[in-house]
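Missing here is one protein chain; the remaining ones are kept as they sit in the complex.
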Amino acid sequence: MNFLDKFRDPELCRRLLELIHKESKGVRFMEVCGTHTVSIFQSGIHTLLPDNVVHLTGPGCPVCVTHDREVAAYLELAARPGVTIATFGDLIKVPGPKGRNLKTAQADGADVRVVYSPFDSLELARKLPDRQVVFLGIGFETTAPAVAATLKAAREQKLANFKVLPFHKLVPPALRGLLSDPEMRIEGFILPGHVSAVIGLDPYKFLGDDCGLPAAITGFEPLDLLQALLFLVRQKNTGGHEVVNQYRRVVADAGNPKAMQVMYEVFEPADALWRGIGTIPGSGLAIREEYAEHDAFRALDLTLPEVPPLPGCRCGEVLKGKMRPDQCPLFKKACTPATPVGPCMVSTEGSCAAYFKYQLDA
Amino acid sequence: MNFLDKFRDPELCRRLLELIHKESKGVRFMEVCGTHTVSIFQSGIHTLLPDNVVHLTGPGCPVCVTHDREVAAYLELAARPGVTIATFGDLIKVPGPKGRNLKTAQADGADVRVVYSPFDSLELARKLPDRQVVFLGIGFETTAPAVAATLKAAREQKLANFKVLPFHKLVPPALRGLLSDPEMRIEGFILPGHVSAVIGLDPYKFLGDDCGLPAAITGFEPLDLLQALLFLVRQKNTGGHEVVNQYRRVVADAGNPKAMQVMYEVFEPADALWRGIGTIPGSGLAIREEYAEHDAFRALDLTLPEVPPLPGCRCGEVLKGKMRPDQCPLFKKACTPATPVGPCMVSTEGSCAAYFKYQLDA
Amino acid sequence: MCLAVPMEIEAINESVADVRVGEVRHQVRLDIIDEQPQVGDFVIVHAGFALRRIDREEGLATLKLFQEGLNLELS
Amino acid sequence: MCLAVPMEIEAINESVADVRVGEVRHQVRLDIIDEQPQVGDFVIVHAGFALRRIDREEGLATLKLFQEGLNLELS
Amino acid sequence: MNDAKVLLDYGSGGRASHRLIGELLLRHFRSPELARLNDAAVLDLRGPVAVSTDSFTVDPIFFPGGDIGSLAVHGTVNDVAMLGARPLYLTCALILEEGLPMADLERIVASLGQAADAAGVAVVTGDTKVMPRGQADKIFINTTGIGQIMVATPPSGDRARPGDAILVSGSMGDHGLTILSQREGLAFDAPVESDSACLSHLILKLLEALPDIHVLRDPTRGGLATTLNEIAGQSRAGCLIEESSLPVKQAVKAGCSFLGLDPLYLANEGKFICILPEAQADAALSILRADPLGKDAARIGTVTAENPGKVVMRTPLGGHRMLSMLEGEQLPRIC
Partner (left out) sequence: MNDAKVLLDYGSGGRASHRLIGELLLRHFRSPELARLNDAAVLDLRGPVAVSTDSFTVDPIFFPGGDIGSLAVHGTVNDVAMLGARPLYLTCALILEEGLPMADLERIVASLGQAADAAGVAVVTGDTKVMPRGQADKIFINTTGIGQIMVATPPSGDRARPGDAILVSGSMGDHGLTILSQREGLAFDAPVESDSACLSHLILKLLEALPDIHVLRDPTRGGLATTLNEIAGQSRAGCLIEESSLPVKQAVKAGCSFLGLDPLYLANEGKFICILPEAQADAALSILRADPLGKDAARIGTVTAENPGKVVMRTPLGGHRMLSMLEGEQLPRIC
């Protein structure tokens, strides 16, 4: 698929960068999605932008936004005899209270299995009929339909020992939440490409219409990102507030109705806790009554434990774009990828981890 | 307890050996008990006797007399998922059909635990409530009461997952069986000291009364053995057929009525299979109806599998005293402790193993 | 947020497709894709599920915008 | 056949006795012994059970038979 | 050996242990010193010597391109060679799990013996332990390698100097991705095999022509990124790497793409990093490329005075980022 490689073409990128340098009169943009964060750091785009293009990383890493109370909940499950935890690799080192995580749980005897796909955990449930296999349902609208399809299959196959712990989060309500903060100083958004592949363009219309902010649904190659940045620069220059779809090869303006339908067949909207932000109404997904026997909360009699707040962590401000990671007093001191204080330091995609890992002068 | 050391006094032994050398006109004796076999070989008495005192080893090793069908039965149990085998170390290498034993079963995934006391296997049953813990009940009248006491405790403690596989054997019926063989050429018996501690002197009276053979219940120290041998030499010389108790410090003529009572409270006499000999009526112990739920046969739906006979093994003749181990054509060739063909090669006490292990010119 | 990669469909068996990226082959579920893909199509794959068919025409069109004098008006 | 060793009773708690051989200490069950032993008694132990109390007088008598001129007539 | 599976007795020190040594190990490790069966081996060594030890616990024990037996030779022999030494002797200590099929053990031991022969090293002493089922995983192999150092100043991780050229002998991540592709629950089909190979002859060829090589190191566990960070730290210098010059096979890139992994953190078992004065870089590259094991050799960067202790990557766009050391192992991820 040669035409996809073109989106990495250094020559095209160079010419786009030239235009950005020539035209930018200053813009503060935020990329919502952690995969964009990593793309920007890995390609080194952040070191090639003019100083007046300020880059902020938003709440778009499902790991970073998983609340300590949610971590405490699955660590409690992991410690129960007879429970096997199935999870994406991303969650393995996320710290809960007292720095404990799935690694330390495993060292204490918990059975934790990393899976590539939620569907793989059904196989696990079949192979371990005497155990409760709990899949940790994290991720945004991109991931939730896959987990929903897995739950449907579990019900069809009568895999009663398969459970999901539903910690999915929804992006548009979170953006609304962020923008309700009066201190917010963002001037444009790079919108998540793959979330949008599911939900489409409509849910972001409020950014332009209500908040007067320009935004672009963007792909993950350097060319995609630079194209979107030039768009934001020009919008800022002209005072525009268009919301556009740059990633047309993957994202239909209408999204993916089938995925939405599967997702809402199994889940229903609910309030959700975001790490560093708090509760955002309607920003999560609960398991519907019909699937209650696969809901780890109901079937395993689990509630979210109360936990003390993480001392000194400024993740909330980082996620809201109010603070750069290296401005946090704990950054690189108490807080490192080995001893993460906040969730932003944990995932490869976390804003603080990306700064730590890729930023030369941080 | 210094006075017990006296029973090893080399000077006393030397004087007894002198008398045996002086008085013996030839006698063929058999020690029934494997522990006597080992004592004789370990102390080197067999190399110090006059040539006309011929030493034969009888069926007195519980391992050696465990039939291949019995071995096949517990190997079948060991291979069942959810079964833990608890056993004395003695049985670990006893070969069943195709040379398979508890070691190879373990290598194939069976859970096999060596215990020092049958009572220890109750602890095992408590610690493994989801498993069936099967104790392999081998041994003669010395061991059967201990296993019976363990079964009583299991019933009292309601340890439903504890089972016994009853392969105990009784000595007097076996001696009767041996003596019924017209080719039998034994002229006197060294009778087992610790079996006798339970059953006493009476059950052996038939040896003198019915068969005209002298016999001595004997201890396990060199002095005990030499004293008994001198007695047999003198009996032979005088045509006597007394049956005496040399081991009075441990054996009461009446035996141990308490042990007998516990044994028969739990077990009842039954026919038993003896390796190399076949079925001997009334020579075994079955678990009584009241303890059926702890009987591995009844509770785990087990029967003795049919097995092909061991090709070429002359154990039967060795056990009957008709053949010395080194007269078996397989001895030290196909049959070694590493690749035992017959049971006599397995236990440290087996006649063939003792010859292999201790006999310099064998 | 959502790592997803383009993979080419090589075969389809009910809800499962054989896909490849370069010479690496794997399986993906088709439960949530909105348009049934055909062999030879590229799909974007996330967590073992095909999320969407990749629209080659749209991709080429996006690229053409650059190549024709970097006219970067989007949509 | 039946390996059994003499051990000295050091303490008794219902059906269990603390025993020693040399300086090695262990526990044995008293379920099948016919005479309740006392602290200081020696018992013969098989498979974790005390089988019989050892009769010191009988033992000494047996030895005496030897020492008095090896008069070996038994009982 | 009669038994179909490894029994606990094989580790007892008794007859069964001796049979294992006599009937299996001595047959495949044809070494007169080993056959003397003493507590220790007597070796004749003169002058400075390089010694390295590693335990191999790879799972699966058989994989495309090799097995734990040959790997246990290559891994240790390579470490010895990295100090500019000719590997001569190997010790071999096996830890076996009860129940390991004898056929697997024999296959591994034969492979180890062949790899040792091919590498020109003699297995001179050994040890075998057998663990009860569930207390070890199939087989672990420890090898310790001993070699004679062939250059006056051995290459060392602390000798990278600003201005030095950084080369790699071939493509990155082949071994790591191969092992991942075999993992239960992750298995995917990729035309890639472990690069497990003995590098000592190539190292010696290189050192004969260019005795002033500053650093040689094989980027095994932790991959290129970790090893470069180690060198940067030991030498208190920076490494500037040109991303576009890194040799990575298409299949490795592809496999990494959908698991969210970076090939620069994947293990290699038949590749090395060579850091040497700039002026000798081209000569080194031609020697490397003339050898089948070095045919994909490339110059990937330069040692710098800036950013001491750090590894900086220049991206194809001309941007820069740090290539830092990971906390632990990479895990498949979805975000």
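Chains: A, B, C, D and E, in written order; residue numbering restarts at 1 for each.
Keep this in mind: a contact is a pair of C-beta atoms (placed from the backbone, for glycine too) under 8 Å apart; a residue touches a chain by one contact, two chains touch by 3 or more.
Worth saying up front: this structure is predicted, and the values here are computed from it rather than measured.
Contact with the omitted chain, checked across E:Ser70, E:Thr178, E:Thr220 or E:Ser257, is made by E:Thr220. Contact with the chain not shown here comes from a single listed residue; of E:Val6, E:Ile61, E:Val124 or E:Cys239, that residue is E:Val124. Of the candidate positions B:Val115, B:Ala174 or B:Val244, contact with the hidden chain is made by B:Val115.
Seen across the whole complex, the unshown chain contacts chain A at 99, 103-104, 106-109, 337-339.
Summarising the interface, chain E meets the missing chain with residues 7-9, 11-18, 36-55, 57, 78-80, 82-83, 85, 89, 91-95, 124-127, 129, 131, 134-137, 140, 142, 144-147, 149, 154, 156-158, 217-218, 220-223, 226, 230, 234, 265, 267, 325-329. Within chain D, the residues in touch with the undisplayed chain are 1-3, 5, 7, 21-26, 45-47.
Convention: only the chains that are shown with their structure count from here on.
Common neighbours of chain B and chain D under the contact rule above are absent. When each chain is reduced to the average of its Cα atoms, D sits farthest from chain E. More C-beta pairs touch across one of B-E and A-E than the other; that pair is A-E.
The central chain here, found by comparing per-chain C-alpha centres with the mean of all protein C-alpha atoms, is E. For the pair chain C and chain D, the distance between mean C-alpha positions equals 85 Å.
Averaged C-alpha coordinates put the centre of chain A at 37 Å from the centre of chain E. Inter-chain spacing, taken between the CA centroids of chain D and chain E, is 63 Å.
Shared contact sites, meaning residues of chain C that touch two or more other chains, fall at 1-3, 46-47. Within chain E, residues 260, 333-335 each touch two or more of the remaining chains. Counting only pairs that meet the touch rule, the chains in contact are A-C, A-E, B-D, B-E, C-E.
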